[in-house]
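Could you have a look at this structure, given as structure tokens, before my questions?
A single protein chain has been omitted from the complex, and every remaining protein chain is retained in its original position.
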Amino acid sequence: MNVSFLSDLLQSIAERGRALLGRRIATPRAASDLGSLCEDLLSRRGEASGVALGQEILVRWSGLDRAGRLGFLLMLCCRFGADRARLAAAIAAYQAEASDATALELHRAAEPRRQEVIRRLNMAPDGIAALVGMRADLLGFQREHPELAALDADFAHLFSSWFNRGFLVLRRIDWATPASVLEKIIRYEAVHEIQSWDELRRRLAPTDRRLYAFFHPQLVDEPLIFVEVALTVEVPATIQSVLADSRDPISPEEATTAVFYSISNAQEGLRGISFGNFLIKQVVEDLRRELPGLTDFFTLSPVPGFAAWLARERRAEAPAHLTPEDREALAALDQAGWPQDSVAAEQVRKLLLPAAAYYLLHVKRPNGMPEDAVARFHLGNGASLERINFLGDPSPNGLRQAHGVMVNYCYSLDRIEENHEAYFERKQVNAASAVRRLLRRRGEARELIPANTTSPSARQAIGGNQES
Amino acid sequence: MNVSFLSDLLQSIAERGRALLGRRIATPRAASDLGSLCEDLLSRRGEASGVALGQEILVRWSGLDRAGRLGFLLMLCCRFGADRARLAAAIAAYQAEASDATALELHRAAEPRRQEVIRRLNMAPDGIAALVGMRADLLGFQREHPELAALDADFAHLFSSWFNRGFLVLRRIDWATPASVLEKIIRYEAVHEIQSWDELRRRLAPTDRRLYAFFHPQLVDEPLIFVEVALTVEVPATIQSVLADSRDPISPEEATTAVFYSISNAQEGLRGISFGNFLIKQVVEDLRRELPGLTDFFTLSPVPGFAAWLARERRAEAPAHLTPEDREALAALDQAGWPQDSVAAEQVRKLLLPAAAYYLLHVKRPNGMPEDAVARFHLGNGASLERINFLGDPSPNGLRQAHGVMVNYCYSLDRIEENHEAYFERKQVNAASAVRRLLRRRGEARELIPANTTSPSARQAIGGNQES
Amino acid sequence: MNVSFLSDLLQSIAERGRALLGRRIATPRAASDLGSLCEDLLSRRGEASGVALGQEILVRWSGLDRAGRLGFLLMLCCRFGADRARLAAAIAAYQAEASDATALELHRAAEPRRQEVIRRLNMAPDGIAALVGMRADLLGFQREHPELAALDADFAHLFSSWFNRGFLVLRRIDWATPASVLEKIIRYEAVHEIQSWDELRRRLAPTDRRLYAFFHPQLVDEPLIFVEVALTVEVPATIQSVLADSRDPISPEEATTAVFYSISNAQEGLRGISFGNFLIKQVVEDLRRELPGLTDFFTLSPVPGFAAWLARERRAEAPAHLTPEDREALAALDQAGWPQDSVAAEQVRKLLLPAAAYYLLHVKRPNGMPEDAVARFHLGNGASLERINFLGDPSPNGLRQAHGVMVNYCYSLDRIEENHEAYFERKQVNAASAVRRLLRRRGEARELIPANTTSPSARQAIGGNQES
Partner (left out) sequence: MNVSFLSDLLQSIAERGRALLGRRIATPRAASDLGSLCEDLLSRRGEASGVALGQEILVRWSGLDRAGRLGFLLMLCCRFGADRARLAAAIAAYQAEASDATALELHRAAEPRRQEVIRRLNMAPDGIAALVGMRADLLGFQREHPELAALDADFAHLFSSWFNRGFLVLRRIDWATPASVLEKIIRYEAVHEIQSWDELRRRLAPTDRRLYAFFHPQLVDEPLIFVEVALTVEVPATIQSVLADSRDPISPEEATTAVFYSISNAQEGLRGISFGNFLIKQVVEDLRRELPGLTDFFTLSPVPGFAAWLARERRAEAPAHLTPEDREALAALDQAGWPQDSVAAEQVRKLLLPAAAYYLLHVKRPNGMPEDAVARFHLGNGASLERINFLGDPSPNGLRQAHGVMVNYCYSLDRIEENHEAYFERKQVNAASAVRRLLRRRGEARELIPANTTSPSARQAIGGNQES
């Protein structure tokens, strides 16, 4: 409604940032260590001078070395837990009379004091950026210091609230985006590496390419997560066809299909704060509004755990899926260059596609969810597994992680809710019949999956080529 | 660093808003009431379709009448408290072993489910605006339905976190600000009413007038709180001298003193979420940076409770402050037009200034804090009481609430922390010696307040005229 | 393509403006008068320091009183004409041999030196604003000093080039526009006065109201010309129905008709530089693209010269149109309050509509163009006269200038070119048959206007109610 005013508003954020760069930071009072500064932050002094105190703590933090940072985080973790005495009293009062008032006091008493420390640090200029960075450090330390999990839970709780979908802004990134943001896209792309500015341009500038990111207004230069989209007239089976240097771009109006071919989280410090789900759905909605000709929404996704599983299966005493003949035939995989050998490739293809279908449909973690992380992400979002592509990614990396296999997941907005529920409630992998047929031929699919899982509309969505 | 990108970013917020205005809202499924929609929101369905579900609930909410809204809030309050069974189990586990893990589970179990309902409603487009409005309704109902306090505590907890200082943006409002924002300044001004756009212009456009507001990036058209500032060369004793139609504005570079003559909260739904403290301090900092010639920062403030207290005092059997002679002399106050009668006015002046000093220094609420709300705000911020002005506001409203008395509080950045602490720890009202002398003459001041409270620098700040 | 960069770009303009406000202007060298400063501007010194010199001249100009300004303009006019000697030589050379080179030199020699003075003054910061103001002054002096016409021709020539349509930007003005621009809309509205900010809001904020203006990027706060538009479902016959306080706005999607009910030039200094033509056509194009349901584009226009002409006609010895009976009956017009007297009003109506038709169709200036200025504007743009409305504007002003008559002109994009040509080539007033019929009944229309002027589509556009 009021774009211009908005722009001034955010300019204020930027200008404040600029002002801070030039601001002289007072040298800290010698006597006080960071722990007591955090105590101050929670005290009367913190009420009066929280912004300045928070800034002082964050400036000192940024000057600490690795050991100093670990020390600070451990101190925060053990010294600023819930007030045990207050909590015991609150429990007693609640057990005496379970009223609204006693429940409220119990809730407050159970909150670790760390959370208020973090909230007050956030008042400092650019506090949120510093805190996201602090959690990135924390996650790095956590492997060796599992006791930091309690502090991490506090960060995760607050970040989930602060980075609530309602506070995020979706932005299209294109060739008119500032170079300072674009260089971060190059740096953070985690799926199909961007080698140069020319390659970046090929992913942004053509009429049939899009890149969208979520931003938080207080972290303006930092994409939180981004997705790369190709607008096409069919569902691509290989990543090379998407990334080819020499394509004739189509006009967006011709496109029928949007393909999400890369999704990257950009902020290590926000790990576990889930945006990807919202991002894809928002982009689907926005693209449908902008381009009514778009009817199909697919991914072109890697299968990162497939090669490792297959290696275990080939070595196993009692493989779940492979027959002894299969194992013998799959020895072809050990010959470098098999994809170029058409006889070997055909031999592999016959076994690899059913094996991938088996892996994606039946190989589960102890909690009953799929072994494959990318499968968990898309299926958990309510997408369905639509097609398995042989040699979808014949790059060294693609061969290493999945013998070149890639898959397409389908986002059909009117089935997402139902799929999501079936996935979480019944641990059901929603897959197209073509995928299931890969197994049915082997007799592994029939009893497990009801015949009517894939709707006619979903089948229609993907067109004839899925059956090939 | 990157203003232009920012402006696009926020444009996205605005455009999304626009898109929503035109979006057809699906008619709600007949069977489900709002309560079960809220249950859905917390369920699997909420994970998959939280944005749409939240939007549906908020759209329905906006269509409810008063009774419907009360019903919804009461339902939310009693149906979405903490899960008692889970909480009991968590208490038991914690009491068995007070580990990080059991403490964390206790914290989670003690959180009312209402909080997660509110967080998920916030995911809907413009959710935060709807939620701030919802709390405004809630506060209206609370007088007659004190049981809503539990729900209000949840709103207050989340809003404190979401409207954390770190997420607010300070913006100067001037005559180039969109009219859609300016009309809200007119509407929300709570201290000295703005009668017309011409009067608004006089408060914004002259070179020696400023207006600053805090905004939240997701509530772009809505100022949260704002302060009006006059740049002067002395501390004004009357509001009429500040608001006069015909002044010759001075250039900002000439000014030595910034006077905060009006502070208004704009969002009823954010009542109790304290911004004023941060606002004034930020404006002081920014003004000092922009105009190095500014050395003194004062308010010109009303004393809203003074007339009511004085009326009680005049009626009291055993007045705390007034002598029988005082009471007789103060009968002049009952004559309309006394301020214009110089004899009556002089008679009143002699008694009114000490009475106001007594009221501000010694009349306390049961918890030991000053009776006067404005005094509590500024003293709580760490300001000190510097001067009491006779007939500072001779308008009907000024006469009604304080017999025309106004006061100046002083914000001296290097004393704020100390004052704040003295105020909260020792319940000490920090006041200039000139104010205390008003009582000392009557023998009421000596024993209570240490003689050295006001520093020389503070006295110097206000110049010679404070002693008058 | 690149909005954000644009916004920074223009920010540069604004910031430069700000910087200038604070810039100390060097006191002018005592010896040099403005005339010799202008000579300097055209000299070597002007090449080296044109920006500063231009600024010095403009600052001095702004400090001149009325007499000083007149003196400056007269000096410019007579001292900086073409170099007569150079011109004579150029003519001689051209007459000797009419080559490209001699023609070019002739063109250059014939250019008054004033034009280069104006171009170099424009290099000064905010030069264009100062020059537009200078021409406004010039136009004021010209009545008494017709010799200034030569200088005015130079301004007009340069402004036509500088304010070329290609350099103008169309902007919608709405309630989110800065107050500093809105107050200029209030000030410059020349057709139907805007009495208050509330009334302005009623013309901007409702969903079925629009206001568009042309801006020049270097005059960012100054609308050049603006048009007010009502979106309706029929062609309004009265301005009161358009401006009514209490209307139920319709949604833009329902509208079939856009009504241009007020067009105002905002810059006296750009008089004669025609934007109105482009403005209306651009708004028609933009509205059609945005709202495909809009099919009809009409004005609701005053007839400013009608009452004056009718008064002359009523007094004339040999009136062109009125019969003696008409004159007698029109005496009703002299009774204040006739519009409220239904008998008198009906009597007037019968005569006033044909008289207005006669005035618009047949009363011409010596050059054969219509007497009425508003008619000249719209007919010259290629619009046609579609309907004459009795008591279309019964306000005191409307009664005074046209006895309440208003008219609708029709902008039919596919007929504009043809109408424009017929109007200028054959001096033909393009009018609907319903308008001509008002005269045909009296036998005044038949011989003059071909029967088939108005196309069926135009008639259809205005619907049945035009015959009333």
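Labels A, B and C are assigned to the chains in the order they are written; within every chain, residues are numbered from 1.
Rule of thumb we're sticking to: a residue touches a chain if its C-beta (ideal position, glycine included) is under 8 Å from a C-beta of that chain, and two chains touch if they have at least 3 such contacts.
Computed from a predicted structure; not experimentally measured.
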- Task: Quick one: say which of A:T177, A:Q282 or A:S301 touches the chain that got left out.
- Result: A:T177
- Filtering C:C38, C:I128 or C:V283 for touch with the omitted chain leaves C:I128
- Query: For the full complex, which residue in C:R86, C:R171 or C:R247 touches the chain that was left out?
  - Reply: C:R171
- In the full complex, chain C touches the hidden chain through residues 1-19, 44-45, 47-51, 81-82, 84, 87, 91, 94-95, 98, 100, 103-104, 106-107, 110-112, 119, 122-125, 127-128, 147, 149-150, 153, 158, 160-162, 164-167, 169-171, 177-178, 180-181, 215, 217-218, 220-221, 278, 281-282, 289, 381-382, 416-417, 420-421, 424-425
- Message: Under the stated touch rule, tell me which residues of chain A contact the chain that is not displayed.
- Response: 3-8, 11, 175-180, 182, 197, 201
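Everything below uses one rule, namely that only the chains that are shown with their structure count from here on.
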- Quick one: how far do you have to rotate chain B to sit on chain C, C-alpha fit, nearest 5 degrees? 180
- Between chain A and chain C, tell me the centre distance in angstrom, where each centre is the average of that chain's C-alpha atoms. 58
- Centre to centre, by mean C-alpha position, how many angstrom separate chain B and chain C? 50
- Averaging C-alpha coordinates per chain, one finds the centres of chain A and chain B separated by a number of Å equal to 40
- Message: Quick check: what residues of chain A touch more than one other chain, meaning two or more?
- Response: 1-5, 7, 178
